[in-house]
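Up next is chain A:
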Amino acid sequence: METLFFLIISLVAIVSAILVITCKNPINSALSLIMTFFCLATYYVMLDAPFMAAVQVMVYAGAIMVLIVFTIMLLNIRIDASKKHSHKLIFGSIIGFFTLLNVVFVLIRSRAAVPTGPYSGDMIKNIGHTELIGREMFTNFLLPFEITSILLLVAIVGAVILAKKKI
Partner candidate 1 sequence: MSNVLSLTTFLPILGVLLLLFIPKDSKGVLRNVTFAVTIVTFLVSLLILTGFQTNAEFQFVENVPWIAAGPFIMRYNIGIDGISLWLVILTTFIMPIAVLSTYTAVEEKVKEYMVCLLLLETGMLGAFISLDLFLFYIFWEVMLIPMYFMIGIWGGKNKIYAAVKFFIYTMVGSLLMLVALIFLYFKGMQAGITDFGLLQFFDLKLDMATQIWLFLAFAFAFAIKVPMFPLHTWLPDAHTEAPTAGSVILAAVLLKMGTYGYVRFAIPLFPEAAHKFAPVIATLAVIGIIYAALVAMVQEDVKKLVAYSSVAHLGFVMLGVFAFNTEGITGGMLQMINHGISTGALFLIVGFIYERRHTRLITDFGGLSKQMPIFATVFMIVTFSSVGLPGTNGFVGEFLILLGAFESQLRWWTIVATSGVILSAVYMLWVFQRVMFGELDNPKNQKLLDLNAREITIMVPLIVMIFFMGLYPKPFIDKMDPAIKKLVAQVRVASVNTMAIPCADQSQMPAGHPGGEMPPGHPSVNMPAGHPVIESPSTQPAAPVANPHAEK
Partner candidate 2 sequence: MENLNSYLIVSAVLFSIGTIGVLTRKNAIVIFMCIELMLNAVNLTFVAFSRHLGNLDGQIFVFFIMTVAAAEAAVGLALFIAFYNNKESIDVDDANMMKW
């Protein structure tokens, strides 16, 4: 059952991902991307990471994609330019294919590290994913967390400078 579910989700994810790169209309691409994001959120749930799933939906599908769609609308772009670059497509696909091949081979031919961490599925269920994440983040990963604040500040300042009308 779970396998079947996994396969269906995977199918949807991959098809919508392919749609992202094939749709002529950027809006359609954006919508397909949102679809993919939802599929990923589903995976996260399946991987015992409900908090990540929630963030995925809120930040990615919610915030980022809204921003993107908004921009697409703002710039009033409809169709990807009609000029076709078949060689681009071919070379791009070949490279993509080889990237896939390489990565898949890496994954097949190697084994990940032996599980050592304390966080089993049960533990997550007992204590709660969000709390565990919070503990980690504010203890071991405090500094990166603080850095993100600077990062976001930079992004805000940058966006303002670049996009404000009057200089």
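Going forward, a contact is a pair of C-beta atoms (placed from the backbone, for glycine too) under 8 Å apart; a residue touches a chain by one contact, two chains touch by 3 or more; residues count from 1.
These made the cut because all candidates are chains of the complex that A comes from, given by their letters.
Here the structure is a predicted model, which means the values were calculated and not measured.
Undergrad: My understanding is that every option belongs to the complex but just one is in contact with chain A. Which one, out of 1 or 2?
TA: 2
Undergrad: Going by the contact rule set out above, which residues of chain A touch candidate 2 in the complex?
TA: 2-3, 6, 10, 13-14, 17-18, 20-21, 26, 29-30, 33, 36-37, 40, 43-44, 46-49, 51-52, 55-56, 59-60, 63-64, 67-68, 71-72, 74-75, 77, 80-81, 83, 85, 88-89, 91-93, 95-97, 99-100, 103-104, 107-108, 112-113, 115-121, 132-133, 136-137, 140-141, 144-145, 148, 151-152, 154-156, 158-163
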